[in-house]
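The complex appears here minus one protein chain, its other protein chains still in place.
Here is chain A:
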Amino acid sequence: MYAVTSPSERAAAEPSRLHGLLHVSAGPRGLRALEQRAPLRALLPRVPPGEPLTACLTNTAGGLVGGDSLTVAVEAEPGGRLLAMAQAAEKVYRSLGPDVRMDVTLTAGEGAWLEWLPQETILFDAARLRRRTRLDVAEGGRALAGEMVVLGRTAHGETVRTGLLRDAWEVRVGGRLAWMDALHLEGDLRRAVDASSGFGGAVAAATAVFVGPDLEDLRDGLRDLPTEEGAMRGATVVGGVLVARWLGHDAQAMRCDFGRAWAWLRHRAEGLPEKLPRLWHV
């Protein structure tokens, strides 16, 4: 017997293509550590006065395929202030089998401010993504973190039909497990996407969580913000965490709404400028 394997099948069967790694941490006097391994890189742009130290993450590979893994650790040490953001939307291409793994660990120490500002993760049809985001906030720390996913290259009229999208959150406050979430779609994705109680036909979804003081006031303020046409936004306080969620029938409208709510939150919660970094809009 001869095994017949096409080049593309062999490529897909390789245990891993890329293992990107990035670790950035900030203390009260600025950058404390920066470690990076291709294809992940961090730029530290000059920021306007009043803005925290900003790390802008890029994936120089220009997208992810099955078998790739990215490991990101972002830390604001006690008294430190750090904004980490993605420079561009991340594309996850069709997989012939293996999953893309993204492992994000966010840590905010006592008295620290940490911001993890996402761009969209765009899932191509038949892409497979498992992402886990762990947020660990010490007593007296504040953190704002989010993720956005878009189902298909919607600008090209593409939707996703099969594949895997797993986006899991684990939030700890003062060491105690406070809130978990696990979005899991697999197989025939249309079933969940089209279901009235599933995605209700939406093409994009987003989540933001905030840990810090005055959660109920922030929730009420978020609810009073006008919502962009084509997007739905809700907010709740559960397990000592403010959770905001979005669904978009129009991915661009949802992004807009997400950005506006984010700017409002960072301003109201931390007194930061009520806008997002210029790089986020590029």
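By our rule, contacts are C-beta pairs under 8 Å (C-beta built on N, C-alpha and C of every residue); 3 or more make two chains touch, one makes a residue touch a chain; residues count from 1.
Criterion: contacts and distances are computed from a predicted model.
> Out of "3-isopropylmalate dehydratase large subunit", "Urease accessory protein UreF", "Thiazole synthase" or "Aspartyl/glutamyl-tRNA(Asn/Gln) amidotransferase subunit B", which one is the UniProt protein name for the chain not included here?
"Urease accessory protein UreF"
> Sort through A:A38, A:A155 or A:V238 and give me the one touching the missing partner chain.
A:V238
> I'm checking contacts with the chain that's been left out. Which of A:G62, A:G175, A:G200 or A:G271 qualifies?
Counting the whole complex, the residue in contact with the absent chain is A:G200.
> For the chain that's not shown, point to the residue among A:E186, A:E229 or A:E274 touching it.
Final answer for the missing-chain contact: A:E186.
> Extract the touching residues of chain A with respect to the undisplayed chain.
Those residues of chain A that touch the unshown chain are 166, 168, 170, 177-186, 191-192, 195-200, 202, 205, 223, 232, 234-239, 243, 245, 247.
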